[in-house]
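Every protein chain but one is kept in place in this view of the complex.
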Amino acid sequence: MRLGRNLLVRGFTLLMVVVVTLLLMNVVLGATGFSDRMLNALINDQVRIYRQGLVQTIQDPTELQRIVNNYKDVLIEAYGLDKPWPMRLPQMIWRVMTFDLGKAKNAQTFKGSTEIYDLIAERLPKSILLITTSVGISALLGLTIGTKIATMPGSKIDRFFSNYSAFSYALPTWWTGILFILIFAQYLRILPPGGMYSAPPPTEAIPRFLDLLFHAILPISTLVLALSGSWIYLTRTMVLNTAQQDFVNVARAKGLPENLVMRRYIIRVAAPPIITNIILGLAGSLSGAILTETVFGWPGMGLLYWNAIVTVDEGLIIALTFVYTLIYVIARMILEVLYVFLDPRVEY
Amino acid sequence: MGFNAKDALNEFWSSRVSKLGVFFMVTLFAISFYVLVSYPSNFGTSYWNRPQHWADYPKAVPPTWTQMLTSDKKAQHQILVTDEVYVRDKGIRALEYSIRFNYKADEYPKFTSFSLSELTFYDDPPFVYLTLERPDGTVIEDLLFHSIPYPSPGDEPPFVKYVESPLRIYLPGSSEVNSALSRFVRSEYELGLTPLDIGNSGQEQYIFGTPDSEGNFDQPLTGSYTMKIRVETFHEDDTVGSVKFVVGGTVFGYMGTDTLGRDLAVGLLFGFPVALFIGFITSTLTTIVGSVLGIWGGYVGGRTDDVIQRVSDILNNLPQLPILIFLVFILGQNIWNIILVLVFFGWPGLTILVRSMVLQAKEEQFIEASVAIGASRSWIMARHIFPQVAPFIFTQMIFYTPSAILAEAALSFLGLGDPSLPTWGQILERGFQTGAIYLGYWWWIIPPGLLIVITALCFVFIAQGLEPVVNPRLRRRR
Amino acid sequence: MVLKIEELHLHYVTMRGMLKAVDGISLEIGSGEALGLVGESGCGKTSMSLGITRLLPSNVSEYKGSIELEGRELMKLSKEEFRSDINWKKISMVFQGAMNSLNPVIRVGIQVAEPLVVHEKMRKQEAKERVLEIFERVGLPPETFDRYAHELSGGMKQRVVIAMALLLNPPLIILDEPTSALDVSIQAQVMNLLKQLKKERNMAMIFITHDIALSSDISDKMAVMYGGRIVEFGTSEQVINDPRHPYTQKLLASTPLLRSYNEPEFIPGAPPDLVSPPTGCNYHPRCHMVMDVCSRKDPPTAYPEEGQRVECWLYGEENE
Partner (left out) sequence: MSSIVETRNLRMYYTVRQGLFKTVPVKAVDGVSMNIKAAETLALVGESGCGKTSLGRTTLRLLEPVSGELIFKGKDITHDSQQSLKWLRRDAQIIFQDPYSSINPYMNIHQIMEEPLIIHKIEDADKRTEMIYRALEEVRLYPVDEVVRKYPHMLSGGQRQRVTFARALLLDPTYIVADEPVSMIDASSRVELLQILSNLQKLHNLSILYITHDISTAKYVSNRLAVMYVGKMVERGDVLKVIGKPLHPYTQGLIASVPDPDPSNRLSYREVIPGEPPNAINPPAGCRFHTRCPHVMPICSEKEPKLIEIEQGQDAACFLYHKEFVEEEQPGDKR
């Protein structure tokens, strides 16, 4: 079963990516002494709570101090702070994987939880909503416009889009976002400058959805502007390359109608490499999303990330870095599966 | 077809985008060179990020040229400095300064202020008098009088003051100025205004205006003003470094200022060499690492290649920005950290590309021919493999430059820039954090972004122009 | 006559200037006849086949002349008429390099069946049956239908491509170097197959090759191309046994023979650059019988024998 094996291989590679990321993160954390500081903060926090609990029952300060110190020693051992950081690596990796990194410093969920896990669980769907919509629209634009202009290389519209792709490569997403806010929200006042819902949000389903749509127009346009340029151009190049192959000529000689030639002999054949490039482009869309969320105050993980940086929240940054890697790997995995079905030649 | 440098150059030059790119590039380099020569090396820490340096500057005002777009003439912010001194020795010894300036606006200045720096005195502290001669010939005598405070007891002469930070007198805050103006309008226009009235209605209109028939100061008096500054001293060796008079306006300079009063033109100019530096260093290092590993792995093959391939595959599969954020956050916001991290994640992409090209290049029979002749590996890599991939590598290097600049800008925007080196991204970040978008401070937001885009575009254009020249697919044999 | 071509021109624009790939070619093929088109690389053989099937590259600058197929003037047809009436139904083609002639991501059977579905509006199942029939005829097992191109050997791919060309039973089939990528033993198999098919179906063929010996294996008539023109045209017997044009003579003399001994000769110099061809006769710089007039004027067409045509001053009238 070649298909299954291929998928297995890709899955394994991507799993390795996650493992390596975790390892890399924790080695950096360990080697820079960051994990020591973090764990110390965690322990001190717990010790403080413990002491508060005991203050009521134990009156003698030296006795109290002794018990508290004992407790602290136990914690230090439990967290492995008495050992050098390489020894703690497996434990630390586990901690990152389970988001056991303390509480967020300056962010909370809607319900008021400051647990990192809760925060991410709340923010993740909002980010995914933004990313998938934008990636979907960009891919659609890339495919339709790219294949269209590939049939007329050198034309005005073709040149327009090749310049457009150069611009969209050079245009920082976040600056585009800022410009959009400046134009559409600040001067024209036709669209909201940020957020996900109006305050207070509509309660009924349909107005609520429309409100969301209204708020999503600018961030999605920003991301689409950033992503679609290169995708259009790539599609165009791939389609043009494929169109030069001999079998396309054969198909024409067979008297197949041009649209069938286009569909079955050009787009169908060019699809796998286009998908490959979309896979590679995903990394770009992720970073674009972090910045776009920041600019528009879209309450997803990107905004959380930015908050974490501004408030110097180590635990949150570590957790988010891990989650972003995970999202990326999962998205790639999905596309790889698609790819295997598209290209019968694929063999690793 | 063989590689012909002249044809390649012609082909490159024939495209409009390449010409545009080269033109921009030359401009970028010229500006960067100017900045390198004229700016102090500690610009970031000692000037840009030191609020005192910008004390005399207006806060968050648009560029001067914006008044060309409106019918009203806005008050231009003027910082007038002089150290040209006339020493009068008859009678009381005095250091006299004279500052001439033009005032052309339709509105009054926002404020005025006076500063004095590097004062040295040996005896009693000097007195400072300001007298303003106005375009219509009227003179406001003793607009400001200020006596320098006595030195702390125990200090020995010479007494040196106002070196680190100058003496700064904000005229609207001074009741003496109001009194002087009250005297002035009474004697000149026979208007009975108390110092309190003056202070409440804004002293600038009395300094810079004349009353109309109804006694309203609606229109500023435009023309040439002269501010006379007299420092009366009590010892013949007393000196003053320089004096400064600020006419606070609502527009300033070529690029306006931010909320700290920083002259954005100065900061934006400094961004040129920094952007080029980050772009070039990063792309050069990335290219060196990426192509060496790519050529080596591709040609030598075997286990070395496997390892290089695996590592580059994994690194290439990571989402860059989150990891960049993480690493720069942990390692510290230092330009070298940023560059190193960018290189660390940049090389695998190039290695993968170069390797695949080398795999193709080494199938060429002249490689085997060279082996058959007895050439060593290093000879073959240097003489036969490298020349085949070099033009491609060069294009990739140019192509990678803007992405390094953009990556740094993105990090800066997230607040992870190196504070000792102001960049366009950092200026934007300050603007964003301050809420410049919502306050409508477009001059703080648009120019830095535009410069990033133009710089990146210039490289993209050049790379695009080079592509058909070096792309082996477009340059097939026969 | 199945095909009659008169004064066909096909010129391209290139970076260096105008390239006259086909420069005034005339030929005719009767039904059931195989025409061998022989020439060295770059002489315009492939352009000629593209000209007949109207598969023109984008840089064509001139395309004129007359192509008559079964009495119908093809040059007058619109693009769409040509596609629906002529392509594959009347003229099919086997391209050089079977590997590249097949779409790598579609099963070969479906590709072969396509013309039936498109031109004859056949249902899929019916089309498949027809394809399997023709597969059997060219010696391909039925499993081939569901294979992808990369899963087949070179010989099998060539058979698939031939089966595809035969499918609609066109009156004319153009074969462009159909065996050049194959090993000799497979090449012989394919040639035998073509001979059989030609006999069975009474098809006219244009067999394009650089190998005059291979061409003799199937051709009834031969056309020798040099520098964008047909320099000699006649029956195989006439061209091989009694070549008139100095180029044909030398081409035959330069072919090493396996079964008898000859001391092979060579033609000095290189084929002409079709962007800046020599004046007069294209061949004169390499010709061993060159005369003064050859470099000055285009050679006349002579008819030394019934059915034979030579473009050479050796046989030309003085008044030309």
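First chain written, first letter: the chains are A, B and C, and each begins at residue 1.
Definition applied: a residue touches a chain if its C-beta (ideal position, glycine included) is under 8 Å from a C-beta of that chain, and two chains touch if they have at least 3 such contacts.
As the structure is a computational prediction, the values presented were derived from the model and not from experiment.
Chemist: Return the single residue from C:52, C:69, C:127 or C:240 that touches the missing chain.
Modeler: Counting the whole complex, the residue in contact with the absent chain is C:240.
Chemist: Just name the one of C:59, C:192 or C:276 that touches the chain not displayed here.
Modeler: C:192
Chemist: Which residue, B:332, B:387 or B:435, contacts the hidden chain when the whole complex is considered?
Modeler: That would be B:387, which touches the missing chain.
Chemist: Using the document's contact rule, name the residues of subunit B that touch the chain not shown here.
Modeler: The missing chain touches subunit B at positions 1-4, 364-366, 368-375, 379, 383-384, 387-388, 477-478.
Chemist: Mind listing the subunit C residues that contact the chain we can't see here?
Modeler: On the side of subunit C, residues 34, 40-41, 153, 155-156, 183-189, 191-192, 195-196, 210-220, 235-237, 240-241, 250-252, 254-260, 264-268, 270-271, 286 touch the unshown chain.
Everything that follows uses one rule, which is that only the chains that are shown with their structure count from here on.
Chemist: Name the graph shape formed by the protein chains and their touching pairs; answer line, ring, star, complete or other.
Modeler: Topology of the interface graph: linear, an open chain of contacts.
Chemist: For this structure, I'd like the pair of chains sharing the most C-beta contacts.
Modeler: Comparing chain pairs, contacts are most numerous for A-B.
Chemist: Which chain wins if you rank chains by how close their C-alpha centre is to the centre of all protein C-alpha atoms?
Modeler: So the chain sitting closest to the middle is A.
Chemist: Just how far, in Å, is the C-alpha centre of subunit B from the one of subunit A?
Modeler: Using C-alpha averages as centres, the distance is 33 Å.
Chemist: Approximately how many whole Å separate the CA-defined centres of subunit A and subunit C?
Modeler: 57
Chemist: Enumerate the contact residues on subunit A facing subunit B in the complex.
Modeler: Contact set of subunit A toward subunit B: 13-14, 16-17, 20-21, 24-25, 28-29, 32, 34, 162-163, 166-167, 169-172, 174-175, 178-179, 181-182, 186, 193, 241, 282-283, 286-287, 290-291, 294-295, 305-306, 309-310, 314, 317-318, 320-321, 324-325, 327-329, 332.
Chemist: So in the complex, the part of subunit C that touches subunit A is made up of which residues?
Modeler: Listed in rising order, the residues are 53, 55, 83-84, 86-89, 92-93, 95, 97, 100-106, 114-115, 118-119, 148, 150, 164.
Chemist: Okay, in this complex, where on subunit A does subunit C touch?
Modeler: Per the touch definition, subunit A meets subunit C at residues 245-247, 249-257, 260, 264-265, 268-269, 272, 342-345.
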